[in-house]
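I'd like to ask some things about the structure below.
Note that this complex is displayed minus one protein chain, with the remaining chains in position.
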Amino acid sequence: MLFYVIKRFIQMIIVIAIVATIVFIFVNMLGDPAVLLLPPEASPEELAKARAAMGLDSSPWEQYKLFVVNVIHGDLGNSFVFREPAMKLIFERMPATLEIVVLAMFIAALIAIPLGVYVGAHPNTFASRSILSLSLLCISMPTFWFGIVLILVFSVQLGWLPSSGRGDVVIVWGMRLSFLTWDGIKHLILPAITLAVQQLATQLRLTRAGMMEVLRQDYIKFAKAKGVSPHDVLYGHALKNALIPVITVYGLEFGGLVVFATITETIFAWPGMGKLLIDSINISDRPVIIAYLMLASMLFVVINFIVDILYTVVDPRIDLR
Amino acid sequence: MTNIREVRKESEFLLDVRELKTYFHTFKGVVKAVDGVSFSLKRGDILGVVGESGCGKSVTGFSVLRLIDSPGRIEGGEIIFEGDSLLKKSEREMEKIRGNKISMIFQDPMTSLNPVYTIKKQICETLELHGGLRGKEAHNRAVELLRLVGIPSPESRVNYYPHQFSGGMRQRVIIAISLATSPSLIIADEPTTALDVTVQAQLMKRLYQLVKSNNSSMILITHDLSLVSGVSDNIIVMYCGRVIEKGSSESVISMPAHPYTVGLLESIPKMTGERKMLHQISGMVPNPFEMPPGCSFYPRCELGQKICEAEYPRLREIEEGHYVSCHFAGRRNF
Amino acid sequence: MAGEDLLLDVRNMTKKFPLARTGIFEKIKYVNAVKNFSVSIKRKEIFGLVGESGCGKSTAARTIIRLYEPDEGKIIYDGTDISRFAEKELRPYRKKMQMVFQNPYSSLNPRHTVKEIVTQPIMFHKLAKNRSEAEEKAMYYLDKVGVLRSQVDRYPHQFSGGQRQRISIARALAVAPDFIIADEPVSALDVSIQAQILNLLLDLREEFSLSFMFIAHDLAVVRHVSDRVGIMYLGCLVEYGPYSRIFENPLHPYTKTLLSAVPVLGKRSMESVVLSGEVPSAPTEDFTGCVFAHRCIRHTEQCLKQTPVLKEIESEHFIACWSADK
Partner (left out) sequence: MMDNKSLISKIIKSEGLYNFKRNPFAIAGALIILVFLFTAIFGPHMVSQNPYDLAQLDLNDSYKPPIWQEGSDPRFILGTDDQGRDMVSAIVYGVRMSVTIGFCVTIICMIAGTTLGLISGYKGGRLDSFIMGLVNVQLSFPSLLIAMLVLIAFGRGVWKIILALAFSGWVTYARTVRGTTMSEKSKEYVEAAKVIGFPERVILFKHILPNVMTPVIVIATLQIGTVILSEATLSFLGIGIPITEPSLGLLVAQGYIVLFSGLWWVSVFPGLVLMLLVVGMNLLGDFLRDEFNPRLK
């Protein structure tokens, strides 16, 4: 076990180092931020001055070395636009993103797993077929389009829920949170549903597939031969086995949702880190893009690690070495 | 009322299966996996069900427990167990019988145990369901059962997961589970086929002793005639979903009457005596969708005549307790 | 036993497999899947190899036919040591040694027709002038094993287990080999079909003058077909000799228990003495002593410390056991 943790830890550092390098190279291929930031009529001297101010006048190699040193010190540079540390900008907006992501995951799991078990256990009922068809629609639906339709229906037509912004927030331990006020919750509902719907469908289908496969195993038949009731066979014997793949995907999808949140945030003008990323891409705010990608990578690597550990808890056959 | 029940329970047969029919409705057509099988089993007896793969022997076993999955269905017949008809029972009542009065041992020990639960949990589940044992009591009983089936240091092994056991050990655990409630009937479906010969011998011996000491009955389903002949009191031989011969072990093995049984016995290489060319049954088992109209063995049979092609031979008694379904059985000496 | 009729001579062949590492600082350990395996097979002879699962009989077969690289020892085929040959040098020997596999459901490529399966080897080894001649040859061998001409355009899944095993045999025959390793060719088959295949193999030996190494776990089957028999336990050959001696007068304690465990038709077998415990996993490479010692009722101090070697106890009957001298 310890051997495994150490091995994984080294792997994590290597992965992050590779990602940092790739991110740096890719982002350096972006257009010249000085040209984008200064007015078109700026003179070459002014451009040079701006580049020097942003640390872009040295050779790429020098820039990379500086970048690595700074990353180790936890400094990813200042935003060209906001003139503030990029990390600070992202950390400020992270709670907003996590709020909708966590809520979406929660909604998804709460609905998907029981439904998935039902559909997997009774594949031929009318209800199952309907649920399955609906889930197919959900995974085939473009998230952003679903968001737009929700806005059209619930904001524009019915006027029940707001279509943009966070509403009233409460500050807890320096984090701005929406879900503690009624107004905030109203702002949360549409983005969270938008984000949850595809997730819900994916997990439902995964649970169903797992269930269907597990229910054919000999040990299920053996449990039946032991006189275990159908309900206990389903929830006692089959579910735990069927959930093993779901848990892995659950972790990975969390990462996916953080990225997918960029779209939801764009549609609902939700001031999270995803919207910050898109805004930064549009104005080539390099340090912010780098900081976002670095932070996101670290997040995913850590999530993967946790998922692997969790895996052994559910599945005794996995021997971590 | 109680009197009548007691009288019924005292009846000679523990299990009486009559004209059992289990069909599978597949996309290519109907497979008559079990087509009119009848047999009965006395208390404390061991019945061997023998036949080659696809002859319906396993389906017969599962049918007794009513564990036939779709697209299969029990289409007809009667299963009388301890005087009650199992086919008339509700699913709830069946749950109380399964694993309690009738338990089953599966063929493949590698896949029959739930991989995510400890051995203890899987044994205790049965104890709790049918014996009402919980906690310490159940634990002690589980350890005792493991010791009974010959698992060394059961106190610590009881907390193992299935994957930490070898195939032979797992099969012991499965036997322990099936014996946990002292069932009156154990259905063992190829219990040792997946195991090595030395392990098979140990396990079969242990199972035999436990069944006998428990005064349970057992249906031993297997393809191995030698194994069956060493254990069971009676034998039924199945071919294409039907019983073609049944009788006491000695008479079926030493005086087989059906040409299929004869062929089967002669095609087994012997461990002693002179080596000679093996007799072989030519051809192969007919396609289940294109069953011949008369005797299903007719296309492979050396004795086959016109009547065999047209008419399925009924089981008839050729000597006491020895039945054969062949038009010509007993008319020739083998 | 030397002389011109010796076809295959395997001397002290050892095959090791690495174990998974258990710690960062530990060296990779190896297990002896096959250890010091020596056997010789004459022309037209059937050598039966018996053992329980995991005893290394399949590994031995696969090493002899050079699917695996042996770690030590020699494999002398018709006078040439092929144990170190590279694939290119092996090619001429590939048509002299063939193999029939255990599982009829996975030993034929499901995407090729039966005709293709048997024609490919003929084409590859250029045993026919052109495709139609190769196909004609393929038909000949398929006919020999009893596959009908009308069935040759079908795919393997359309055949039963026994028929597939026939096709598998035809594929092996197609390159006109002298020596065939049959790795449990009948253990997946029903009894009545098993007899058909065994009879077929015996007929083919006569017709094509073949030598066989016949591997099985079923002792009765091995007894039925073999001229000589070897018994393996945990990677080691513990006893070998003519079939009659092995089955009538087994000398090694393992062979004795193995034979007593076999159920015999018509015999109430529940009284026989059986071996306790199960087959342990193969020992690591630094193991010394007799592999069977821990389960042997007669074992001594010597058995635990020194590895016994095969000794000729009576003519052509070898065992590896310390207690054999006593």
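By letter and in written order, the chains are A, B and C; residue numbering begins at 1 in each of them.
Assume a residue touches a chain if its C-beta (ideal position, glycine included) is under 8 Å from a C-beta of that chain, and two chains touch if they have at least 3 such contacts.
Keep in mind that this is a model prediction, so the values were computed, not measured.
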Handout entry: Hidden-chain contact residue, picked from the options A:63, A:266 or A:312
Key = A:266
Handout entry: Full-complex contact with the absent chain, from C:51, C:121, C:161 or C:308
Key = C:121
Problem - Chain not shown: contacting residue from C:7, C:108 or C:293 - result: C:108
Handout entry: Residue of A:52, A:69, A:110 or A:137 touching the missing chain in the full complex
Key = A:137
Exercise for the section: Just the residue numbers, please: which parts of chain A touch the chain that's not shown? Expected result: 15, 18, 22-23, 25-27, 29-31, 133, 136-137, 139-145, 148-149, 151-152, 156, 212-213, 216, 252, 255-256, 258-260, 262-263, 266-267, 278, 281-282, 289, 293, 296-297, 300-301, 304
Handout entry: Where the unshown chain meets chain C, residue by residue
Key = 62, 65, 67, 87, 90-91, 94-95, 97-99, 101-103, 106-113, 116, 120-121, 124-125, 153, 155, 168, 171, 175
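We take it that only the chains that are shown with their structure count from here on.
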Practice task
Round to the nearest whole Å and give the separation of the Cα centres of chain B and chain C.
Solution key: 33
Problem - Residues on chain B engaged by chain C in the complex (per definition of touch) - result: 52-53, 166, 168-169, 196-202, 204-205, 208-209, 223-227, 229-231, 250, 253-254, 263-265, 267-272, 275, 277-282, 284-285
Practice task
Could you pull out which chain B residues touch chain A in their complex?
Solution key: 65, 67, 69, 91, 95-100, 103-104, 106, 108, 111-117, 125-126, 129-130, 161, 163, 174, 177
Fill in the blank from the handout: The chain C residues in contact with chain B across the complex are 52-53, 160, 162-163, 190-196, 198-199, 202, 217-221, 223-224, 247, 257-270, 272, 274-276, 278-279
